[in-house]
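The complex appears here without one of its protein chains, the remainder shown in place.
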Amino acid sequence: MAGTAPKAGKEGGTGYRGIVGPLLLPTWVMVGVFMVIPVLLMAVYSFLTKEFRGGVIWDFTLAAYDQFFLSRGLFGDEPPRIEWTYISIFWRSIWQAALATLVCLIVGFPTAWFIATRPARSRAVWLFLITVPYWVNLLIRTVSLKFLIRDNGPLNESLMSIGLIDGPLPLVNTNLAVQLGLFYSYLPFMVLPIYAAVERYNFALSEAAADLYASRWVTLWEIVLPIVKPGIIAGCILVFVPSLGAFLAPDLLGGAKTFMIGSLIDEQFRGSQGNWPFGAAAAMILMTLVMIVLLAYARAQAKSEAR
Amino acid sequence: MKIFLTSSTAFALLAGAAQAEGTLSVYHWFEYIPQELVDKFTAETGIAVTIDTYDSNESMLASLKAGKLGQYDVAVPADFMVQIMGQEGMLDTFTPEEMPNFGNIAPQWVDVPFDAGRKSSIPYQWGSTSFSVNRDVYAGDISSLGIIFDPPAELQGKINVLDSQNEVLILGSLYLGIPQCSTDRAQLQALNDMLLNAKQHWASFGSDTAKDVLVSGDAAAGMIYNGFSAKARAEGANVEYSYPKEGHVLWMDNMVLLKDAPNRDNALKFMNFLLEPENAAAVTNYAAYTSGVTGVEPFLDDAIKNSPENNPPADATPGVFAQACDAETQKLYDAIWTNLKK
Partner (left out) sequence: MKGVRHYPGFLAMAVGCLVILYAPLIVVTIYSFNDSASITTWGGFSWRWYADVFTGPEAPRFKAAAWNSITIAMLAATTATAIAIAAAVAMVRGGRFRGKSATFALINLPLMVPEIVTAVACLIFFSTIGLTTGYMTILIAHITFCIPFAYLPIAARLTGIEDVYEQAARDLYATRAQAFRLILLPLMLPGILSGFLLAFIISLDDFIITNFVKGAGMETLPTAIFGSVKQGIKPNIMAISTMMLAVSVLFVTLSYLANRIGQRTRS
């Protein structure tokens, strides 16, 4: 994202300075009207009163946030204490997303490194192969994965037929399956930015380190990682943010048994709960979390550029 | 820029225009009407039918409230939901004169408590909800709801439960012997605790997936509708549907005329079409439930008519219909459901 930061035009100019406003107007209108205003409206909705089974009443209240953070017992008349239900749903989603990010990093970094160190021609082939799945519909990829790992799916059947296991491995409808789904969905997001960073890395630095008797792994840790760090962080964010609000993987691979952030919000609008203000409040909290992560990233970025 | 916007508007108008005449917009349960029957209706009347599907009464209601009311002509809520929608003012009314086949409604289904005299709805199908067990996996006694709520070791971790608040909570109440719409705190607490404890043995929540998980073997037992279980059996799963001793849920799905229906006349034509015994029987032969229309018998497949799912044993505990609780009581049940799914 930062790579596209505009460069200042030369003094002579190409004549676009005077019409910057009209050129940007469509963007302002589209994103402003259909993105910014809806999000603001959603913020307003999170402070409204819920109507029985869907819809809102225009009375301002903190009820949605109260429901999120405070518990008053099953019947709502006990003294308030901290409600762990939703916090733990968020915590579980954050944990799942973080774990998916970590696994993607552990697998993605060596892959990116390997690709970046290929000769130009085979590098192009590798890159092509890594990008293709990203262009394939996420729903189709998730469904394919589910088909592969179900109890009598091809994976379990073939493992059983060669006698490696006696009964099917219980994969589908587990947290492991959700993990696998997230990992599988977003792996290319991790590989590509790291690849871009490693590609720009000057291997003379590694050679210098080797000349000074640093081992491979010490070089990797001490020299390479600090330099390619921006690529790693960008990759982590590209995996973490969509994993956090993921809906398809928990729903199709996790058996919709436990709520994740995405399904919790979905349930308030399209499911049986029909609690719009609460759904809006949960969405606001999710967005706040993501914004905190992105701001931290922007600040780290600014700091490293200043250095 | 302008050209793009103009052309996209033109597309949108085109898409909108197709809806104005000779169409019917149906909001229906998944896998509940055979395509051949819809094609037959279109062939007879020239009316093009579009069908969207939902997987629970509650999600249908939520979706209609989220701005879809006024876009659909008819929907197919269960008994208690007809009552709720009526109270919410979401239904339009018609007179028997507007529907020549009105007299085909089976007499016992005309004066129903949820729509006295059938002013907004016609019977679609009725059936029951309990559970089925794969007999290859578990051969023991399945006469109790304990199979779902306190499962034997063979079935633990292999149970699918309907993603439907109403049915899960009623079956749970039946298991504990608690009345519906209870406001007794001890009873509700017990229901809450029992469900939470049972959940550790469940593999998944899903209504539209309920048949497939049994057929594919992803689940060995599951809460299910009687006809859906019959279809699972027909698709090769060795499943047996139970009429448990604690009781089961009875329901009647009804086609209702929605308020602000964009094609009211076509909707009435469609409802009238579905009251034709031959057509009602076609739905039954497809969905494997029971019709609420008189004179369907000659058109029914024997396999459906005589299925064990549709013919409870004579000594079976009778089923119960869902009650629509008032808003305050409903809140308590909503809380239990949220607590269960968290």
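In this document, chain identifiers A and B correspond to the written order of the chains, with residue numbering beginning at 1 in each.
Definition applied: a contact is a pair of C-beta atoms (placed from the backbone, for glycine too) under 8 Å apart; a residue touches a chain by one contact, two chains touch by 3 or more.
Just so you know, these numbers come straight off a predicted model, no measurement behind them.
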Next on the checklist: Among B:158, B:211, B:248 or B:341, which one touches the chain that has been omitted from the display?
Outcome noted: B:211
Item to check | Chain not shown: contacting residue from A:42, A:169 or A:227 | outcome: A:42
Item to check | Contact footprint on chain B, counting only the chain that is left out | outcome: 1, 4-5, 7-8, 11-12, 15-16, 19, 25, 27, 30-31, 35-36, 50-53, 55, 66-68, 70-72, 206, 208-209, 211-212, 215-216, 236
Checklist entry - What residues on chain A make contact with the chain left out of this view? => result 1, 3-10, 12-17, 19-20, 23-24, 26-28, 30-32, 34-39, 41-42, 45, 107-108, 110-111, 113-115, 117, 126, 128-133, 135-141, 143-148, 152-154, 157, 183-184, 187-188, 191, 203, 206-207, 209-210, 216, 219-220, 241-242, 244-245, 247-248, 252, 261-262, 265-266, 269-270, 276, 279-280, 283, 286-287, 290-291, 294
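Heads up, the rule we're going with is that only the chains that are shown with their structure count from here on.
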Checklist outcome for this item: Per the C-alpha means, the centres of chain A and chain B lie apart by a whole-Å value of 36
Checklist outcome for this item: So, in the complex, the side of chain B touching chain A is made of residues 1, 56, 58-59, 61-66, 84, 88, 157, 163-165, 185, 188-189, 192, 199, 202-206, 216-218, 327, 330-332, 334-339, 341-342
Item to check | Contact set on chain A toward chain B in their complex | outcome: 26, 51-55, 74-76, 85-86, 88-89, 150-152, 170, 172-173, 255-259, 267, 269-274
